[in-house]
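Below you'll find the structure I mean.
Here the complex is missing a single protein chain, while all its other protein chains stay put.
For chain A:
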């Protein structure tokens, strides 16, 4: 379970607070106007942004841990792969920062084939399409074997068809390993399709997660403002 206890992020004249928790295995969409602080919330949870209050995973505070030491795998909006490394090398960094053992190499191959990239192990990101690059990054997240995934609109640059394909793949793989997901999106449709819970970020507050169907059936003021009706 992820718990945010009196989380308070202050940056210049911007402020965002959050005080709620989500159960393990949940898929949570974070929606709200741009500039509202959706990405900042993920940054605070992952340790890239400073914040007051507490972030707890299964009761253990994460505050003192560097981003790479947290039980978190992250996909950013861009720059999710090192452009000078092959697909296999990029994915391999999830397992080892030295030379991969034979067994680890096989796991890299399996992960790449799980995301549908058989035979593309030795391509560099520039030789892959946008969708394929997203799949490489997803394969790495899969092997990182961390219980909490933070997705900061990683598929925003893909077309609508590819995007829903990727979301479905994330959904499947996350279900297989039981990962908890927080995903920022600006598309309410993505949220409806993907998430069991939705957090609306509005006027400096990340509101407590609500059941997706319930929320869209009975939208509160914040969601109505965002949707524009």
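The rule is short, and it goes like this: a contact is a pair of C-beta atoms (placed from the backbone, for glycine too) under 8 Å apart; a residue touches a chain by one contact, two chains touch by 3 or more; residues count from 1.
Definition applied: contacts and distances are computed from a predicted model.
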Protein name (UniProt record) of the chain left out of view, among "Transketolase", "Anti-sigma factor antagonist", "Putative membrane protein YccC" or "Thiamine/thiamine pyrophosphate ABC transporter permease ThiP": "Thiamine/thiamine pyrophosphate ABC transporter permease ThiP"
Selected from A:15, A:124 or A:210 as touching the chain missing from the view: A:124
Selected from A:74, A:88, A:112 or A:139 as touching the chain missing from the view: A:74
Interface with the undisplayed chain - residues on chain A: 46, 48, 66-69, 72-74, 76, 79-85, 89, 93-94, 97-98, 124, 126, 144
